[in-house]
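Before anything else, here's the structure in question.
As you look at this complex, bear in mind that one protein chain is not there, while each of the others sits in place.
The block that comes next holds subunit A.
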Amino acid sequence: MPEPHGSTAVSAGAGSTGAPGRSLLEVEGLTSAYGPVRALDGVTLSAEAGRITAVLGANGAGKTTLLRTISGLVRPQAGSVRLDGEDITKAPVEAMVGKGMSHVPEGRGVIAELTVDENLRVGSLFRGKVGKDEFDRVYDLFPRIAERRNNAAHTLSGGERQMLVIGRALLAQPRILLLDEPSLGLAPRIVAQIFGLLRQLVDRDGLSVLLVEQNARSALSVADVGVVLNLGKVVVTDQARTLMADEGLRHAYLGF
């Protein structure tokens, strides 16, 4: 992937410390439903600090519901979510970003009517005044959206939108980034570029990522840990490279 300009990087926030491997986000027995349909059935997993954890599974496995329940958009029927030891199961959605968790929802989540720059500014609103240098760092990271900063976000391509929402999430200085299907509808080259950048943010700046992906092959190639979800239940949790090597599992659940 192309190197971002200079050595600038978006700092991954106050909680970027912590030895890799320490459990940052802990989900225990999480159960939630849309009406009568149970989407999550006692899901237990943890995302470690300074690592990329990929949750994989087919369409309808409950991946999106998992992220939406973690960030409070869906209220769980049972189970708990802890961020760095703090129980955030019942915290309001609006408070999550202040606790260090940024959720980039499925379908990119740009605010189409606002300009690129305004989208970024919304991402930093809750922090009060944010220096211009932080915006510059995001633009350095994603030169393609820098060129279009005054354009309405609906004019961006799919890849540019994904860059915008990741950049916007970084402006919140998260400790952990929740990403819902960032590869959806993107060309493989763009996917590789975005995943490469994530890897860099994790390795260099200590960001932690919980990634939800249907594209298991790409996700496992960048992730440290993989969690396979099927029909709302965790099937297996293991090192990404171990999962990659397990042909039976790949055929059964990951479709490659």
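The working rule: a contact is a pair of C-beta atoms (placed from the backbone, for glycine too) under 8 Å apart; a residue touches a chain by one contact, two chains touch by 3 or more; residues count from 1.
Methods note: contacts and distances are computed from a predicted model.
Its UniProt record calls the unshown chain "Amino acid/amide ABC transporter membrane protein 1, HAAT family", which is the correct pick from "3-methylmercaptopropionyl-CoA dehydrogenase", "Amino acid/amide ABC transporter membrane protein 1, HAAT family", "Cation:proton antiporter" or "FAD assembly factor SdhE". Only one of A:22, A:82 or A:121 touches the chain withheld from this view, namely A:121.
From the options A:93, A:187 or A:245, the residue with contact to the chain not on display is A:93. Contact between subunit A and the unshown chain involves residues 71, 73, 93-98, 102-105, 109-114, 118, 121-123, 125-126, 152, 154, 168, 172.
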